[in-house]
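Complex shown without one protein chain; remaining protein chains in place.
Moving on to chain A:
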Amino acid sequence: MRLLDDTRKAPRPTVIKRHSAFTRLWHWINVVCLAILLMSGLQIFNAHPALYWGKDSTFEAPALSIGAERDEDGSLRGITRIGDLRVDTTGVLGVSGPSTDRERRAFPAWATLPGPRWLAMGRQWHFLAGWVFAPLLAAYLLYLVASGQLRRRLLPRRREWRQVGTTVTDHLRLRFPRGEEARHYNLLQKLAYLVVLFVVAPLVVLTGLTMSPTMDAAWPWLLDLFGGRQSARTLHFLAAAALLAFFVVHILLVLVSGLGNNLRSMITGRYALPPDHALPTKKETRDDASH
């Protein structure tokens, strides 16, 4: 009887080994490192909440600045400026904290490490986490190349480029690959990981190094590559923002594409391919019939 019951149930999904131990370890260390780097980075930014393009700071014309002003009735307003654009960001940027105890600070206490204004401590957290993040990033990129995973798993194939339209619309409708197709990253995943791993992450490390006056003496080409120390600082900020954006999209997609399965694959490495025989929608049935 049991046997019969079992056969009537859905077949067990195929479980594949999705992530190597190194990938999984690297991933979770990065979670901690990037949280520390981002929050201590905002603490450091708060010490001089303005960004510039070029070799040095054009104090009268920052590309971005976050400040505070008193309006006519004497209350503090947080003002964020991007070029000529002025936005009132009271409560979050420029002025934040409980309404009884408003504080002038670019990023709010909940977003910085440590919470209170403490540049010296923010720098120590930042460099400590940087020493974990940057060498591991270099090691991971080497591993991807040397193990062939870069070629096998991340470089897009010609066929995938031909189907780019379908992949995009499927993604927008939150329809994710199932069955055998879910064995591999799709084009959008590949591109996102390639850009983050090989462009944004190295950019954030190198622009960080460019802010060090001793590194500028050691590797003066850094200044030429990024167009000066203040440009490097601005790019560092933008690259960090890009990493944060990646993080948000990453979390959302993990949530909607099967939290348990995704989490398990990043903890034990084992990923169950979503079964292929989900109930077809009416449209799909019609499509099938037309073939």
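The criterion applied here is as follows: a contact is a pair of C-beta atoms (placed from the backbone, for glycine too) under 8 Å apart; a residue touches a chain by one contact, two chains touch by 3 or more; residues count from 1.
Quick note on the criterion: contacts and distances are computed from a predicted model.
Between the names "Sarcosine oxidase subunit beta", "Branched-chain amino acid ABC transporter permease", "Molybdopterin-binding protein" or "Carbon-monoxide dehydrogenase small subunit", the one given in UniProt for the chain missing from this structure view is "Molybdopterin-binding protein".
Here one chain is not drawn; of A:M215, A:L253 or A:M266, the residue touching it is A:M215. Which of A:P13, A:G91 or A:P114 touches the hidden chain is settled by the complete complex: it is A:P114.
Listed by residue number, the positions of chain A touching the unshown chain are 44-45, 47-48, 50, 52, 55-57, 59, 109-110, 113-116, 118-121, 123-125, 127-128, 131, 211-220, 223, 229-230, 233.
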